[in-house]
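Questions regarding the structure given below will be posed in turn.
Apart from one protein chain that is not included, each protein chain of the complex appears where it belongs.
Residue numbering begins at 1 within each chain, and the chains themselves are lettered A, B and C in the order written.
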Amino acid sequence: MSEAAIFLFMIATFALLAMVLKLPIGVSLVFSALAGSLLGGEGAALHHLVEGSFGYFDTILIIVTAMIFMKVLQESGILDTVTALLLKSFYRRKVALLLTVMALVMFPGMITGSSTTAVLSTGALVAPVLMKMGLSRVKTGALIAMGAILGMIAPPVNILVMIMGGGVDMPYVGFTFPLLIIVIPLAVSTSLWLGYKNIKIIEYNQMKEVLPESFFKNYGFRLYLPLIIVIGLLLGQSLMPGIIPDIGIPAIFLLGSFLGIFCGKPLNILKTTQKAIEESMPILCILVGVGMFIQIMTLTGARGWIVTSFLSFPPLLLYLGIATSMPLFGAVSAFGSASILGVPFILAMIDKNAILTSSALSAVAGLGDLMPPTALAGIFAAQVVGEANYFRVLRFCLMPALFELVIGMAVLLFAPLLDKLI
Amino acid sequence: MIKNIFKILFLLAFFIFTVSAREKKETALPVFEQPLLITSAGQGAEVYLASVLAKRAGLNSSLSKIAAPKDMKNIKTLVLVLGASLKGLGSAGLDKAKEKERINLLVAEAQKKNIPILCLHLGGEARRGKLSDEFITFFLPFAKMAIVVKSGNKDRLLSRICEERNIPWKEVEKAADALKPFKEAFK
Amino acid sequence: MFIVYHLIVFYLASHFIWYLFRENEFWKRVSVALVLIMFFLRLFLIK
Partner (left out) sequence: MKCLKDRLISGLLLLLSLALCFFSTQKFREQHKKETLFPSEGLASREMLSSYFPGLIDTPGDTEVYIYGGQNPGGNILILGGAHPNEPAGYVTAVILIENIQVSQGKIIVIPRANNSGFTHSEPQEGNLRGYSLETPGGKRFFRFGSRLTNPIHQWPDPTLYINPSGQKLSGQESRNLNRCYPGKPKGHLTEKIAFAIMEIIKKEKIDLAIDLHEAAPEYPVVNAIVFHENSAELASYSLMELQQIGFEFRLELSPNNLRGLSHREWGDHAQVMAILLETANPSQGRLKGKSSLSLIIEGKDRNYSKAAKFGLLFVPFDSEGIPVKLRVARHLAAIKILLSSFNELNPEKRIEVNHMPSSSQVKLKGIGQFLCPPYRK
């Protein structure tokens, strides 16, 4: 049985289960992985399936804990308070609002390199502000999703580049400028493109009407404590290593959530956790399924076949291959795409400046977080704005994402030229 | 019939002439003088190989991976070891453009002072490919003489450049075999 | 840190079990059961 046939069979099984039988995506992935393993002559390779899912274990911990933190922010009144603060400061300045919001969303991504963290922390903070200022639910979601992805690519921490650098022995040095060249125009254009037309400058009275209740007067400054601690620890682990202990993103979020119990409106942390788990369960199961799917693809040789096929494109098509395969493969996760495809692509373009190449590739790979079925950035952005169908959010991401793709590819193509400029 | 004999004679004469011309060229190998400065063109690690060869040949040499014109004060020969390494470039804090610029300055200085350049390509097949080839095509033409390892010249890129520019060149089987021509090239 | 993360896994695993018994929809419960496998294996330090 050829690798291609196994791969197509797995895809077909998935489509059948998910679209015809309407099983949840995650469960469909699990069963199609199982089917692939049987067809590939591996039997019901249980340990392989389980091992594959472990590829996302750390991601799952981040997602659940971030979700708990977001729920705590909502229920303790912190979210409303921050929304009120932002609204009061920005209700008359459209561009300033959009750019600040963009920077805020990007920030956690910039220091952790994870888009999920960005969407579920500051993304959740700015969402109500944007919506109250007149931006539609789905466009708000799109702006947050794009902001999170740009944050992931932006310096100082770009894990995608680090993963690619690890594969070609390139130290993570000298990336700030090239990454900024890519990110800044995208951040500005995306926020304005999505928001400029719809955001309304409102009168003071109008603003008063939509202003949520601020709990600052009840709890004072300690209300902000969970946020400050979380942001401080996130910042500290990358900017001041050794001084501020690196306790990892999940522990940071849980610590923030724990503080949230005492810093605002009273809440039942057990019930909040249940709510968080309930909301994150579909994506958790998808990750488990994707992990198994990839493991079986690798085991049966389907992954190698795909990578080799893309790499053996002739030079012009190679760029097309990069532009399509890297975001597509991002359905697995942007990190997986960077490691599995990014590294060979850098090697295929070894005569170019590897710093520029990998920066550009990271921008392209980052888009993978918009790719269903995982679509981490899209799914959580939809959840943050309360939109049930994340595809509606993704629709508005399309233009900015295309723009990001164009910029990424342009940097790749014109790397020799840029090389001289820098 | 006679016409044909003429033709054959003519061809024969031409053949002998070219062969003898070529042999003449080989006997007229340039003779380099010591001391020599060994540096890399592309930061491939074979620069160390060259240094070991020079040592074995008993030549008075100095090695500087990132030599600059100021290092050429009392130098009579400049040895360029061709071959690029991404790791090497990164390690020296250089990129392709900066490395080319550095070699350009060296070559200019050498031309100004009439210092002959000896080019070595010792890395074989492994030290070819897009990046290395750029350095080869760029700097080999400046050589007074070249010594190349055979497997690095499978596609005859190096020998072609040399022949086009009348640069005498020697092909050796392995890097170690470069010792003999390297030694002989010096006074 | 190792112990802290072990506790986190334990905390989340117990919540997953709780959720497994709260949820009514069959396939959602299957999802929980699938996710739980990993948490058990890490909790017992097997994988």
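Simple rule for what comes next: a contact is a pair of C-beta atoms (placed from the backbone, for glycine too) under 8 Å apart; a residue touches a chain by one contact, two chains touch by 3 or more.
In this text, all values refer to a predicted model and were calculated from it rather than measured experimentally.
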item	value
Touched by the hidden chain, restricted to displayed chains	A, B, C
Touching residue (missing chain; options B:119, B:148 or B:175)	B:175
Residue among A:26, A:226 or A:291 that touches the chain left out of view	A:291
Residue numbers in chain C that touch the chain omitted from display	1-2, 5, 17, 20-21, 23-24, 26, 29-30, 32-34, 36-37, 40-42, 44-47
Contacts of chain A with the absent chain, listed as residue ranges	3, 40, 46-55, 57-58, 61, 112-114, 157, 159, 162-163, 166-169, 171-173, 237-238, 241-242, 246, 248-251, 291, 294-301, 303-305, 307-308, 311-312, 336, 339-341, 343-344, 347-348, 350
Contact set of chain B toward the excluded chain (per top definition)	44-46, 48-49, 51-52, 85-88, 90-91, 93, 123-127, 151, 174-176
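Just so it is clear, only the chains that are shown with their structure count from here on.
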item	value
Chain centre separation (chain A, chain B; CA means) in Å	52
Between chain B and chain C, centroid-to-centroid distance (C-alpha), Å	66
Shared-contact residues (touching 2 or more other chains) in chain A	none
Footprint of chain B on chain A - complex, ascending	168-171, 350-351, 353-354, 419-420
Interfacial residue positions of chain A with respect to chain C in the complex	23-24, 26-27, 30, 50-51, 53-54, 57, 60-61, 64-65, 247-248, 250-251, 254, 270, 273-274, 277-278, 281-282, 284-285, 288-289
Interfacial residue positions of chain C with respect to chain A in the complex	1, 4-5, 8-9, 11-12, 15-16, 18-19, 22-23, 27-28, 30-32, 34-35, 37-38, 41-42, 47
